[in-house]
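For this view, one protein chain was removed and the others were kept in their places.
Should a chain be cited, it is by its letter among A, B, C, D and E, assigned in written order, with residues numbered from 1 in that chain.
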Amino acid sequence: MDALELLQLNLLSPMVLAFVLGVVAVLVRSDLRLPEELYTVLSIYLLFAIGLKGGAELSVTPLGEVILPALATVALGILFPILAYGVLRRVGRMSVADSAAVAAHYGSVSAVTFTAVITTMAALRVPVEGFMPALLALMEAPAIVVALTIARSRMPGAAPGGLGEVWREILTGRSLFVLIGGLVVGLLSGKAGLAQVAPFFVEPFRGALVLFLLEMGTVAAARIRDLRKVGPFLVAFGILTPIVFGFVGVVAGTLSGLSLGGTTVMAVMAASASYIAAPAAVRIALPQANPAYYLGSSLGVTFPFNLSIGIPLYYAMAQAFQGG
Amino acid sequence: MDALELLQLNLLSPMVLAFVLGVVAVLVRSDLRLPEELYTVLSIYLLFAIGLKGGAELSVTPLGEVILPALATVALGILFPILAYGVLRRVGRMSVADSAAVAAHYGSVSAVTFTAVITTMAALRVPVEGFMPALLALMEAPAIVVALTIARSRMPGAAPGGLGEVWREILTGRSLFVLIGGLVVGLLSGKAGLAQVAPFFVEPFRGALVLFLLEMGTVAAARIRDLRKVGPFLVAFGILTPIVFGFVGVVAGTLSGLSLGGTTVMAVMAASASYIAAPAAVRIALPQANPAYYLGSSLGVTFPFNLSIGIPLYYAMAQAFQGG
Amino acid sequence: MDALELLQLNLLSPMVLAFVLGVVAVLVRSDLRLPEELYTVLSIYLLFAIGLKGGAELSVTPLGEVILPALATVALGILFPILAYGVLRRVGRMSVADSAAVAAHYGSVSAVTFTAVITTMAALRVPVEGFMPALLALMEAPAIVVALTIARSRMPGAAPGGLGEVWREILTGRSLFVLIGGLVVGLLSGKAGLAQVAPFFVEPFRGALVLFLLEMGTVAAARIRDLRKVGPFLVAFGILTPIVFGFVGVVAGTLSGLSLGGTTVMAVMAASASYIAAPAAVRIALPQANPAYYLGSSLGVTFPFNLSIGIPLYYAMAQAFQGG
Amino acid sequence: MKTVILRRVTVIAEALLEERLVRDLRRFGSRGHTISDVRGQGSRGVRASEWEGRNVQLETIVSPQVAQALLEYLAATYFEHYAVIAYVQDVEVVRGEKYV
Amino acid sequence: MKTVILRRVTVIAEALLEERLVRDLRRFGSRGHTISDVRGQGSRGVRASEWEGRNVQLETIVSPQVAQALLEYLAATYFEHYAVIAYVQDVEVVRGEKYV
Partner (left out) sequence: MKTVILRRVTVIAEALLEERLVRDLRRFGSRGHTISDVRGQGSRGVRASEWEGRNVQLETIVSPQVAQALLEYLAATYFEHYAVIAYVQDVEVVRGEKYV
């Protein structure tokens, strides 16, 4: 399948179409309001399911296989926020607080985008290393801490609380907690445990993701009006950064020995911007930063870009890079 | 299977029994309160699933097959409210506002009754044209607009807002929006897309409907105390109208070339009374009308009648009519 | 499989691990808050599903088989609260109100523990009599009424309302109502009816239980701080009572002719303490009793004990007793 | 616009009592009420409904006499054993006749 | 701390009207509002939104003039056909300038 076919296939997948439907619902001011409780429940379900599968897989994976990709993941999580901060501050001329805030988001990772690429790879029958959810967990926190440390060193006295509180906030935050929890449960109960709950956590997974993306569409659409405040620089940043970071992810994935599928997933992790863990941590630790910037760019630009065009693009990149 | 067996089978189906259980819960004042959020989520799930399947089916249906049934559907949607209005106003001697309000409900269609008949046909292994959900979407709006237009022409100045607002209200209303959205997603992503999400949207569908009907039972039961206010005329109207309209549906379905299953579904659509789209539109556009009348009759009388007796009755009618 | 292997298997099951994860979430003060609506929906789902399966099974069971176990169940439900009251009042030197309140909980039964043992038996492929859910329904109410009658006779004038209100409260209470409702629906619609809804109510059942236990963990953890108020006597009571009652359950199950699986389930019912029906009834009828005592012991001690150690223990007991 | 001064009684209680409190309100002459689901902490650390999560907050607009009688009854009936608080404020309403 | 006395207008209405009421509030000069989902009973036994369960309670802090105008408009527009009540109270706010 060539890149264009893949793009078309992706754009017409129930996932992407459901997301678009959610956006349309907001644009035509439909009273389609999915209850917040559904959002909470589905995000816990998806993260726990991802973790569970990853953990069960991890239970049969030799540790040696995981070490290199894990190191690469952490390295990217430290490198990306520094790069992003530099660009935002120098090129974008944004304030220290806003630059650090946006950098935290782009260095970290979006669990839903991860879920989407896993589902896409499954639909394409491209095998993916089972331990990728563990890497997802590894990538979430470092970037946020690095970015907040930068802010703290540049604007002493302005940020309340210590970095300890930030770590605590991230680690006990819902998304990382459930993901790691799922990993541990999967690791301990193994493949036999997973088999018991597969009709709930494995088989309906894609469908649940479609429903979730319907709701995500309504959420992201509410961010579209931020785009005016965000300005052209951040919109460009929100499209170019994932492409560059995605390419770095392809290189890192390949070098650390991941398969085509694993490399694509690594690229998507690199390219995606957090919008659950990062906003919560940033809002607490860096209240001066304007949420319109970091949410507008990560949720209003980068998330839809990755979901629709990014995933096939990074897959094509990985094919090209590994093929060559 | 003869009509009586069918009736018995239907009355003892988990769907109908769950509905009865919900009614009983209210009558014995059980504290069984299903959260409203569940109601919202399940109704979105059911409508989206119905649309998805219909859309996927539509993607492989020659347009020619759909045209006649679609025209018939719209014709009924225009005819029914006019008929109903006449009867309510002349025979029932109800006010203009109340007559138009009730007429809007009986001309429009109940998505849950539709879902129930689809499920029943599947249980009986009677094939149904896959595009029926598209007809469901077509039948929802016209009757409401026609009835409100009648009211408007009879009581100038009394109704606020224009008909444009009514159309907008109906089209962006949750139920129609999700149904059409599901249709479009299904149409674009096709049977392959549907297959991906079948373990979530197709297989558990009947069970989810049972849970939904449990909740519907509690909702409908709350309308039973309205019956006193509603009076004997509206109760009779709520039983006779679906029988007459159901028969018209059988004729229209057969003439437009639908199969036995499709004709039965068409009859149920004709016989059913809206209680999601219509009440919302009527309450906004015709606040003078008494909700006890239109909700009491559509939800307290007609819905339970159709669910329990109506569906087997219309099926028997269709058999007799198509057999003869 | 010997007892230790079984214990290990149970402790590493997704169910128990999810429960522990919920406890950990509270201990590390994670913001993992599952919406209450999910709790309500899942508990209704689980009880209805249990009832449905039990009812469908009951529809093909000769009545004669059920009578002896049913009598045994009611006998235990009357005996246990009297025993428990004696111990709490004499040995524990607790007040009349508190003794009766705790006795009501331990005489009654925990539907979730029941669900857990059913799931465990299924995972071990140990057959269980299909009518056990009917026994569950039988065991819930009597103990509560007996315990409240004791309180009433010992402290005349102190308790408001009549016993009639207590019966009403219990029978129409959500948990018993849904369970009995499910039984009746299952009984009437039979195995054919159940088959229709199996992809929703049967197959995903275990996974839904895992999600529910995650939430139960957060709930039970909130009770752990009660343990200080509860004191060492009640903690000991909360561990020894289930062991003793569980053994009585093994004897009663075996004598009334139940299989190994059925006897284990009977033992778990005997050993488990209510925390849905009993607290609600006790709080209304005996407000003087301190909830920290009855919730702390039943939810903070006995539930986790049964879930982790109790179930394998009673199974081992039943094996030993029936083998000998 | 002519407004009338009436009393708004607010009762915050464990959810278990909702139905009973509504009956009480009616019995004392309240012609309507509004309920919201809330959560809270007070002097009573633990109660039966706590693990089910919620308190309810009932508000009813009534005449001063009804408010007074209601408050006395609630204090006497519930304050000792149940987690309940109640307070009163003045409110200005339009078309005061519908509340009394 | 210098506080300013303003008016808190509370509107309780069937959920269907939420969007419209918010538009009304804005139009009459409210600079912000807070909405909660509530349930209730009043003189109107039945209404279209009842079976969808909820009322909404809108609160807005405004100047006395805005409060007065708003109340008059709401009474004239909604009280006859819809399930709506409204009342006003004084509140003391910090940094009163953001509300007017």
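A few notes on this one:
In this section, contacts are C-beta pairs under 8 Å (C-beta built on N, C-alpha and C of every residue); 3 or more make two chains touch, one makes a residue touch a chain.
Computed from a predicted model, the values in this text were never measured in an experiment.
Counting contacts over the entire complex, the absent chain touches A, D, E. When the full complex is taken into account, the listed residue touching the unshown chain is A:282, out of A:66, A:94, A:166 or A:282.
In the full complex, chain A makes contact with the omitted chain through residues 36, 39, 219, 222-223, 226, 229, 275, 279-280, 282-284, 287-288, 290-292, 294-296, 299. Seen across the whole complex, the unshown chain contacts chain E at 1, 3, 6, 8, 22, 31-36, 61, 89-95, 98. In the full complex, the hidden chain is touched by chain D at residues 10, 12, 36-43, 55, 57, 68, 71-72, 74-75, 79, 85-89.
The working rule: only the chains that are shown with their structure count from here on.
Among the other chains, the CA centroid farthest from that of chain E is the one of C. With centres taken as mean Cα positions, chain E sits 20 Å from chain D. One inter-chain figure worth recording: chain A and chain D are separated by 47 Å, centre to centre, where each centre is the mean of the chain's CA atoms.
Residues of chain E in contact with at least two other chains: none.
Among all residues of chain A, those that touch two or more other chains are 35, 37, 199, 204. Contact between chains, as defined at the top, is found for A-B, A-C, B-C, B-E, C-D, D-E.
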